[in-house]
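Then we have chain A:
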Amino acid sequence: MSEKEKLLKIQDLSVEYDTEISTVYAVNGLDMELGYGETLGLVGETGAGKTSTALSIIQLLPEGIGFVTSGSIQLDGVDMLNTPEETIRKMRGSTVSMIFQDPMSALNPVMTVGAQIMEVLKIHHPEQSRAQLEARVDEMMELVGIPAKRKTEYPHQFSGGMKQRIVIAVALACEPKLILADEPTTALDVTIQAQMLGLINDLQKRLNTAMILITHDLGVVAQTCEKVMVMYAGEAIEYGTAEDIFETDQRHPYTQGLFNAIPKLNEECDRLEAIEGMMADPTQKPKGCRFADRCKYATAECRAQQPMRQVGPTHYIRCRLFDPMQSAR
Partner candidate 1 sequence: MEDKILIEAKNLKKYFKVGANAQLHAVDGVSFTIKKGQTLGVVGESGCGKSTLGRVLLRLYDVTDGQILYDGVDITKMDSKEIRPIRARMQMIFQDPSGSLDPRKSVKELIGEPLKIYKVCKNQEEYDRRIAEIMKTVGLSERYTESFSHELDGGRRQRIGIGRALAMDPEFIVCDEPVSALDVSIQAQILNLLMDLQKEKGLTYIFITHDLSVVKHISHEIMVMYLGQCVEYAKTKDLFANPLHPYTQGLLDAVPIPSLKAKKLSTQIMRGELTSPVDPAPGCRFAARCPYATDACRGKDIPLKEVEPGHFVSCTRF
Partner candidate 2 sequence: AVGLTACGSSSSSSTAASAGGAASAAPTSGPKMGGTLRFAYGSPIATPGYTPRASGNAAVFYLNLAYDNLFTYDVDGNRVPRLATEWVFDEAEPSITWTLREGVQFADGEPFNAEAVKANIEEYQANNRTEVANIASCEVIDDTHIKMVLAQVNSSTLESVGFFVYYMSPKAIANPSSLDAGTCGTGPFQLSEFENNAYAIYTRNDNYWEEGKPYLDSVEITVISEPTTMSTAFQAGEYDIISVGDMSPMIKQELTGAGIYIEERNTNGVGIETVGLIPNSAIDSPWADARVRRAMCYAIDMDAINAAFMMGTAQLTDQWAVPGAVTYNDELTHFTYNPERAKELLAEAGYADGFDTKINAISSLSDMMTAIGNMLTEVGIRCQINQVDAATQNQLMLEGTWEGLMPHYATVSPDLGLYMGRHLDANGAYYAPGIQHPEKEMELLEAIRGCVDETEKHELEKELQAAIYDAETGSCLFGRPLFINSASSFKYDYVIDDFSRMSFSASWDLSGCWLNL
């Protein structure tokens, strides 16, 4: 694929957090590419660096604490790391927008929901008249399935699912090219979750919006994403299309563990195969495979730096078990 077709291109991204006590290496040398209209599922355990990746794309890492220490991010042809803040601000909401995990806290409690949708429209379409904007607000509300007359209400008057719809409406109002959805449904029920994911997918299709869906639920990924990236301790350890990940025997041992650890609805089993051991310490800079401590296939070799290996046409794995040559055959 040529440069032009790519919406997002991340190379060797590293993110660090400076806390009072120590430095957390949240993302370590991440590469990622995403085309227009594509959906990428970003999976991984708590603390794997999923949110940090998303925040660095939209350049909202907590000020003074979180820093991109190396790498580059190209979004829609813009170098996100070396562009003035004002330009990036204008891109937020219009080119890229973000949906946060908890709808309860993502809405300002003292503003009406209508005003919160209106706000993003006003910023990015200052040329439009108030009436036009109002009409667009109504349209967005209807689009996410809430009667437009409720736009004068405050967030606390809405249920969790409705709030999340408003959040989605805000994110989609300016028809961005990329949506970063950071665990948008974790706080919701499965039934509502299904509704939301369906809604997002529909709108995405309609507007040809790309999306990075962050989650640790492989089930959600399976049902919504075309591409999948599995992260572990700040690194991408596996990357491929949904088919590559879900319908294959070639999986990174961690991904494998993840699949095994989930109780299956449609299979019987007595015992779950848990991944023993704990997450790697994020305050240590990695040397070699970070999963090695928990991996049953680990050998001394794993202590050396592991590159991403291409194991299929679109499938990459960061593990010495997979020989790139073999897969090419």
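Definition applied: a residue touches a chain if its C-beta (ideal position, glycine included) is under 8 Å from a C-beta of that chain, and two chains touch if they have at least 3 such contacts; residues count from 1.
Candidate selection criterion: all candidates are chains of the complex that A comes from, given by their letters.
Just so you know, these numbers come straight off a predicted model, no measurement behind them.
Novice: Only one of these touches chain A in the complex, so go through 1 or 2 and give me its number.
Specialist: It is 1 that touches chain A.
Novice: Provide the residue numbers of chain A that touch candidate 1 in the complex, in ascending order.
Specialist: 45-46, 145, 159-162, 189-191, 193-195, 197-199, 201-202, 216-224, 242-243, 246-247, 257-266, 269, 271-276, 278-279
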